[in-house]
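Could you have a look at this structure, given as structure tokens, before my questions?
Missing here: one protein chain of the complex. Every other protein chain is in place.
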Amino acid sequence: METQRRLRAGIVGGGRGAFIGWVHRLAAELDGQALLVAGAMSSRPEIARESAAAWFLVRAYSSYEEMARAESLDANGIDFVIIAAPNHLHYPVARAFLAAGIHVICDKPLALTVAEGEELVRLVEASPILFALTHTYTGYPAVREARELVRGGQLGEIRKVLVEYTQDWLMQPLERGGNKQAEWRTDPARAGLGGAVGDIGTHAANLLEFVTGVRIEAVCADLTSFVSGRGLDDDASMLLRLEGGAKGTLVCSQIACGEENRLSLRVYGTRAGLEWHQQKPNTLTFKPAGKPWELRRTGQGYLSAHAHAATRTPAGHPEGYLEAFANIYRGFIEDVRRVGQGQSPLGNYPGVKDGLRGLRFIAQSVASSRAGSVWMQL
Amino acid sequence: METQRRLRAGIVGGGRGAFIGWVHRLAAELDGQALLVAGAMSSRPEIARESAAAWFLVRAYSSYEEMARAESLDANGIDFVIIAAPNHLHYPVARAFLAAGIHVICDKPLALTVAEGEELVRLVEASPILFALTHTYTGYPAVREARELVRGGQLGEIRKVLVEYTQDWLMQPLERGGNKQAEWRTDPARAGLGGAVGDIGTHAANLLEFVTGVRIEAVCADLTSFVSGRGLDDDASMLLRLEGGAKGTLVCSQIACGEENRLSLRVYGTRAGLEWHQQKPNTLTFKPAGKPWELRRTGQGYLSAHAHAATRTPAGHPEGYLEAFANIYRGFIEDVRRVGQGQSPLGNYPGVKDGLRGLRFIAQSVASSRAGSVWMQL
Amino acid sequence: METQRRLRAGIVGGGRGAFIGWVHRLAAELDGQALLVAGAMSSRPEIARESAAAWFLVRAYSSYEEMARAESLDANGIDFVIIAAPNHLHYPVARAFLAAGIHVICDKPLALTVAEGEELVRLVEASPILFALTHTYTGYPAVREARELVRGGQLGEIRKVLVEYTQDWLMQPLERGGNKQAEWRTDPARAGLGGAVGDIGTHAANLLEFVTGVRIEAVCADLTSFVSGRGLDDDASMLLRLEGGAKGTLVCSQIACGEENRLSLRVYGTRAGLEWHQQKPNTLTFKPAGKPWELRRTGQGYLSAHAHAATRTPAGHPEGYLEAFANIYRGFIEDVRRVGQGQSPLGNYPGVKDGLRGLRFIAQSVASSRAGSVWMQL
Partner (left out) sequence: METQRRLRAGIVGGGRGAFIGWVHRLAAELDGQALLVAGAMSSRPEIARESAAAWFLVRAYSSYEEMARAESLDANGIDFVIIAAPNHLHYPVARAFLAAGIHVICDKPLALTVAEGEELVRLVEASPILFALTHTYTGYPAVREARELVRGGQLGEIRKVLVEYTQDWLMQPLERGGNKQAEWRTDPARAGLGGAVGDIGTHAANLLEFVTGVRIEAVCADLTSFVSGRGLDDDASMLLRLEGGAKGTLVCSQIACGEENRLSLRVYGTRAGLEWHQQKPNTLTFKPAGKPWELRRTGQGYLSAHAHAATRTPAGHPEGYLEAFANIYRGFIEDVRRVGQGQSPLGNYPGVKDGLRGLRFIAQSVASSRAGSVWMQL
């Protein structure tokens, strides 16, 4: 692959009214390394056409199957595809593009069921095609710094973890008022087994495992649908046990009145603690035993190389969600170029196995809660 | 009782090296309404004498039994006694002073066991003698404001609660290094069934019930002793179910590296949420649905009368832990004066029944954890 | 101009080693409405060529004069030019592109001197060509909300303003250690009369006037070069008087050890106050008299249309500096499209007159300080 051009990207989903597709477009292009040129943006042809025009796409398709076929045959076809369709489509769309030999970057969750997830793991592992999953929050530089602190032993042995992701956008029954986002996200057929647990609980679990490098071993969960008539949970409280003996809690909620997107992580070890809040993303608080708390700020020279590689501006220029998202793309695009040049990929982004862990987390949280809050192994 | 004098107080415990006795002395005297004049400050006579002299006490006793007897016979005897001895003494000392007809204000927990607690409830209810329990944190003006907001219906129906009390002072085995506080607090014989759960978890549970006005119905707990060899838990994670259907978590830990005294409460209802942090005590964050968060500050004119009654200075003059502690005394002393004048007490402070709830909370948390994290009714 | 394509942009400056050029590229392209295709990125041909290749530019020039000429003759030439070269080039480059009939978006300050600035005002006002100046901080949604609050009368009559922009990046003599940025920014020939006053003081002054809608009438300034041998000020303290009677201070410093990019604004009126911090950009604190402070958050439904138009994600997804920068471009690009379609421009971005005010602010601050801190009219 020549290096002297922007990569060409395609998208499935993201048509008018969607939110996350637009974020994918922006994140993919942010560093000037890729350009969106093709899309199957909606299953409704009119919307697919209009949406593609609004984004100045060169090639608009009315189905992802057609897109996969056509792009794989085109010498100037896309270098990778973005899957930003509702959850139930992740699996078939991913299969189609993997089969077409086109690299895939997919929104989370990986699929609807653990079985689908396992199938995708098999397909990806048996193929040279790249697969990335946009667990956005691992793209924040402060989160990467947190992982480096743990890896470097600065926290000692981990004892206690507290992770949370709370929102309030589903505190009313929006799904009965015509909100498309709310409709499919509360519909088991399109969203999967988990409501809040699937939509945001998986982010929290992934963030925890990413930073600590330790797996959640078991969950003891209490899921609730506070909004009556809702088909999926909109709130969950869980006890966690981690490999190695650490314990903690995971809380996720979409009915926490007044909260926007309160994702936070705290980790306490034998030597230090750390704390991070997604809504103040450029600060990582480090708490060494017996010493003052340190506010570690993105962009500062004392941070690790991994954190620096995820920062675009000098310290004091706040970076946020879109830049974090773009950092997932940065790693993925780097690998697309690498494999295009015959190099092995670096894998600096969440992948298909993280996706499978997320599906197991959803399944076992739901199972634990249904059984009356009993410990379930992940 | 004449109103034109400061009340006379006595203390059991608080001898040299103790912490909380000194806080009781200060809190009792803060408003200029009482003066400490008598004490049985230590079971070691020398320390009892020295400690009493250091505090300029008029009458020093070498045993609480003697003190109860002598003071009850003295026309100028104490108006009330402060119990600030280790946990295992709360029950016998309280019995002694209740029997002597002297009002009691006691540090928490109420006693060592639920049985002792039930006995004290019986004794207090059968007697005209006042009994207060120093659940300090209910003395903060912002906490009282929080309760008023809930009472006034401004949160709507409560759905979710998150309460936490984390520290790190026991992250090392201090009890094996000569630290007296750590010794008795990690010794089941003197501290009771609960370690972190008893020492600070009860504060968290009490705060939650105080603010919401709703009882914890059941707990599903996971207790741990992270420091090896420790006889009691130093960490706990719990799922909570409240009467009326709210759910949540309670976390307490004494091994959370870097935390000082991180007590916080969040309550989410159908109309608003609220948040309070003990280490920033003068701000209560109120989160009405769809509107900006409000920072409600102690001392401001827009607060409730209950909050104002717990504030001593204009807004912007930070008040803290000692003033909160003194607010428990303020309510208790008011009642001592009232019953001295033949009026009925107002009871603006935690009492013997709150103490019994705390003992049940400890017992059932321990039982839940021992059974492998099963739901236990409180 | 057809609407169904991304606009074509060119850049002057931004070659390897520069910071702000890269930000311009990203900001110009962020919304998918423009693409950088041409550039005269350095006066050193090799670097110009390499830099253009690194950005995948289609047309690389070795001089801005050549670029202006060639692009104006090309039917597929650029729709607008970005000026991201050092300060002393702003004036000649702007002249060249204005003369070539190409819309200009220029980094601040507008020029080196008030005379140059006045000449540019004349040129722009006599021409149909658009001119934008990237006073980035006016692009933040919370800043636009602040302006709306003032405009709507919610602050009442403004009495007091406090504006600050402090950093520490020049606390050491970096200009003597090979730092290119530091070299030209501390060199009067390339940076102009003002050091900190010009580089960041102008941002502070512009932010203040933008939000309040009131002009700074006079300054009484004390400028200092704390790093010995430095040719320009690296610190300034100023008293301000505003039209209409408000008073206040402006502080800017590049030697404030530990500060990153601490730009903040506070405005106090007869009915309310407001406060904003660039490093926590998504929160605007509103302080109505006698009521709780409100935390107004970007993305929330209660904000003004102007604030919403500057936000890309739902509340709780932090946006930052790059998005603010892109908001300046968003307004400018909208106008480029409008005038291309024969519509009149809306001017939702700082322009040449703001630039001239900035130059006067620099000149009078320097004059005030040289005269021993005397009031100088702006």
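We just call them A, B and C in the order they show up, numbering each chain from 1.
The criterion applied here is as follows: a residue touches a chain if its C-beta (ideal position, glycine included) is under 8 Å from a C-beta of that chain, and two chains touch if they have at least 3 such contacts.
Note that the structure is predicted; figures quoted are calculated from it, not measured.
J.: Taking the entire complex into account, which one of B:His203, B:Arg297 or B:Arg330 touches the absent chain?
T.: Considering all chains, including the one not shown, the answer is B:Arg297.
J.: One chain isn't shown here. Among B:Gly17, B:Gly244 or B:Pro318, which residue touches it?
T.: Of these options, the touching residue for the absent chain is B:Pro318.
J.: Which of these, A:Glu119, A:Glu217 or A:Glu294, touches the one chain of the complex that we don't see?
T.: Only one listed residue reaches the unshown chain, and that is A:Glu294.
J.: Out of B:Leu36, B:Ile78, B:Val143 or B:Ala191, point to the residue that touches the absent chain in the complete complex.
T.: Looking across B:Leu36, B:Ile78, B:Val143 or B:Ala191, the contact with the absent chain belongs to B:Leu36.
J.: Please identify, in ascending order, the residues of chain B that touch the omitted chain?
T.: These residues of chain B touch the chain that is not shown: 4-6, 19, 23, 25-26, 29-32, 35-36, 53, 55-56, 167, 169, 259-262, 278-282, 297, 299-300, 312-323.
J.: By the contact definition given up top, give the residues of chain C that touch the hidden chain.
T.: 155, 159-160, 162, 164, 168, 171, 220, 222, 224, 226, 235, 237-241, 247-249, 251, 253, 255-259, 266, 268-273, 287-289, 293, 372-375
J.: Where does chain A touch the missing chain, residue by residue?
T.: That gives, for chain A, the contact residues 286, 290-297, 300-302.
We adopt the following convention: only the chains that are shown with their structure count from here on.
J.: Could you state the distance in Å from the CA-based centre of chain B to that of chain C?
T.: 55
J.: Centre to centre, by mean C-alpha position, how many angstrom separate chain A and chain B?
T.: Chain centroid spacing, chain A to chain B, equals 43 Å.
J.: How many angstrom lie between the centres of chain A and chain C, each centre taken as the mean Cα position?
T.: Roughly 34 Å separates the two chain centres.
J.: Check each residue of chain B and list the ones that touch at least two other chains.
T.: 293
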